[in-house]
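One chain of protein is taken out of this complex; the other chains stay put.
Which chain is which? They are A, B and C, in the order written, and residues in each are numbered from 1.
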Amino acid sequence: MKRSAILRVQCPDSKGLDAALAEFIYRASGNILHFEQHMVQELGLYLARIEWDLDGFQIEMRDFARHFAPIADRLNMKWQIALSSDRLRVAVFVSKYDHCLVDLLYRWHTGELACEIPLIISNHPDAKRHADFYGVPFHVIEVTRENKSDAERRQRELLKQHRVDLIVLARYMQILSPEFIADHPQRIINIHHSFLPAFVGAKPHHQAFERGVKLLGATAHYVTEVLDDGPIIEQDVMRISHRDSLQDLVQKGRDLEKIVLSRAVGWHLEHRVLLYANKTVVFD
Amino acid sequence: MKRSAILRVQCPDSKGLDAALAEFIYRASGNILHFEQHMVQELGLYLARIEWDLDGFQIEMRDFARHFAPIADRLNMKWQIALSSDRLRVAVFVSKYDHCLVDLLYRWHTGELACEIPLIISNHPDAKRHADFYGVPFHVIEVTRENKSDAERRQRELLKQHRVDLIVLARYMQILSPEFIADHPQRIINIHHSFLPAFVGAKPHHQAFERGVKLLGATAHYVTEVLDDGPIIEQDVMRISHRDSLQDLVQKGRDLEKIVLSRAVGWHLEHRVLLYANKTVVFD
Amino acid sequence: MKRSAILRVQCPDSKGLDAALAEFIYRASGNILHFEQHMVQELGLYLARIEWDLDGFQIEMRDFARHFAPIADRLNMKWQIALSSDRLRVAVFVSKYDHCLVDLLYRWHTGELACEIPLIISNHPDAKRHADFYGVPFHVIEVTRENKSDAERRQRELLKQHRVDLIVLARYMQILSPEFIADHPQRIINIHHSFLPAFVGAKPHHQAFERGVKLLGATAHYVTEVLDDGPIIEQDVMRISHRDSLQDLVQKGRDLEKIVLSRAVGWHLEHRVLLYANKTVVFD
Partner (left out) sequence: MKRSAILRVQCPDSKGLDAALAEFIYRASGNILHFEQHMVQELGLYLARIEWDLDGFQIEMRDFARHFAPIADRLNMKWQIALSSDRLRVAVFVSKYDHCLVDLLYRWHTGELACEIPLIISNHPDAKRHADFYGVPFHVIEVTRENKSDAERRQRELLKQHRVDLIVLARYMQILSPEFIADHPQRIINIHHSFLPAFVGAKPHHQAFERGVKLLGATAHYVTEVLDDGPIIEQDVMRISHRDSLQDLVQKGRDLEKIVLSRAVGWHLEHRVLLYANKTVVFD
């Protein structure tokens, strides 16, 4: 695995943006591994992701901001820098359905998901044995109507203590408070078991069964204050038929949810996702 | 192609339904080609489709009802009989977007869609040259806010005169009146260019583009009085990305719409579709 | 879960087969839950699967053969009977890649795969911790060029001792001897990591990468004496691109392999698979 740096930028479109970015890397002797850019025509918005090999790169990464800021300021860029060697710290939230959790843990264990998982938080003790198997601390924080704000306070303490970068709601069945969400912008990924915006809210499988759709869906998205309305990172569907009972939808849905959520988390970890308006650009 | 008969039934579930149906065909020396049945557990409802070879079948089809009625009455069955040799008469309604019309005409021409197409009705003259090419009469009936009921009266006269069995709305951009719909129950198929129930109503591609979905959809459904809410016959999706402009969605959507609509029409023509609640069962 | 019986038959086509089967069940007061049949036109072959509720069924299942044999003999039927309450006993064979094993164990644990897994056999010790977690005995039988026949003898003793009904090769990297295969007809399911018949044999991901295909495949099939040539039970594909390295194919392939293998195993366990020529019919 090469040690590389990943720069994501967005700014108003103008001539010379690609040249400015590529030149900057080249002058410091960086070898670009991936250069992807996209122009959002209707907004005149330029987005780019550049990944370069740090071998021979002549800027110390702790000084990167100082070197890059003049360019960024001149071109009015919002930007983020990351190192492939810095593994994000992920907290997984789960309730009783553990298929997404188990899947994430396995992918993490095999190295497919390059992150740290310092803790799992659940409102039920059921999934603890899986956490134990993979050696991840498991915190049970019961949530009731009455203790909700207290529960969130305890969750936030744990997140802070473990310096968590990303929260993954792996079929976590509690609704987070607007304050909690506002304090973690673009840092909470949820899996919703429908093809959003169809079947927003509770019991999407029941809704799908009632409506008689021919495809079952799943959607991974960033959580925003409007329920199931955040920027979509990934979606997928599978075919169902009249043969499938509601229970079959639940079972088939598990495979969809695992794959869709793990793709979204993986792309976030590799700094492939950019946001604008209420949408994502996922550079491959 | 074998000459065959197709019987569709639905009734409350009870023991002996398969036996009663299969016995009835066998006693009249029919050889069953396809026997498909389905039990809707939550409603205690039995549905079946039986197709048998008419070669050697000892009941004259004009006498079928008289022979079958006693069984149907005893088992409280709703039923429909059809002959593979009786080709349904289809009217295609179209506006300016002609891709679904052209696709249906080609499939009809190659024999893939076994039907008659005695006429095409449009509120615009644009698609006439395709109708002419395939030798199908093309009727332009302009529709405005003012003349809507008069236009529908003329449409209905044409449908009656041509003894039309099925109306296919192949991107017909006018909304039919509740009276028109009520008079053609389960006999109007529409193609909607989204994955219903997402993006109901006008401009679904715009809605999809705004929402930032990762898959583009299309849905063929029977038309009921509630807009875009009728029983779904077929749906499919294709992957899109941030690279796709709104215009790209329109273009990619055409392939989806053609395939989804033609499948739904084909299944209707082969008497494969049964309805209950607001859902379809499509026997394959 | 209803207690049900599943009868699978195949015989030369003739009139009255559906009636004979449905009547037989009905006369013994069985309520048919699923009746699926298929006629292989080019061979004049009739195949059927009937599942009925045993509640109220008036034939003791231990006497089933005696009651059904006269009908089967008259119609020249090959047939198999099974009870939904009789869970098949499955041995999983695995080498180092453990993703399919772990997936099967999880599905078994949640009840999605209704079977017993009395043992796992591996030529490497690596996967033992997963077996331990799920409480399944794990037998390491090393296989070398020299000890191969002895290793198979030990495997066969274990299979016999545990009364194994089905062997699942979950990325087991050893080739079984023709004798071993011949003694387990239609009782060994393998997962091959390509879209067969493309990329038969060793290193199919390497072959796919070299050939530059745009879709990655996986195939679950019954094992026969000709390598990768047995009847295909299930296949699926996923899109890849020039961005994907060989390592990416391996990683993406895991999701395909897990899903394809688990579907095939599930259908086998539910007695949905029938074989003729070198093909399968999978009744849904």
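In the analysis below, a contact is a pair of C-beta atoms (placed from the backbone, for glycine too) under 8 Å apart; a residue touches a chain by one contact, two chains touch by 3 or more.
Remember, predicted model here, so these are calculated numbers, not experimental data.
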item: Of B:Arg145, B:Lys160 or B:Arg243, the residue in touch with the unshown chain; value: B:Arg243
item: Sole residue of C:Arg129, C:Arg153 or C:Arg243 that reaches the chain not shown, by the stated touch rule; value: C:Arg243
item: Residues from chain A at the interface with the omitted partner, ascending; value: 13-19, 21-23, 25-26, 29-37, 39, 239
item: Absent-chain interface as seen on chain B, which is shown; value: 99, 102, 106, 110, 112, 133, 241, 243, 251, 255, 259, 284
item: Interface with the undisplayed chain - residues on chain C; value: 38, 40-41, 195-199, 211-215, 217, 231-237, 241-243, 245, 277-282
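Keep in mind that, in the parts below, only the chains that are shown with their structure count from here on.
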item: Most distant chain from chain B, judged by the mean position of its C-alpha atoms; value: A
item: Computed distance of Cα centres, chain C from chain A, in Å; value: 37
item: Distance between chain centroids, defined by C-alpha means - chain A, chain B (Å); value: 41
item: Per-residue overlap in chain B, given as positions that touch at least 2 other chains; value: none
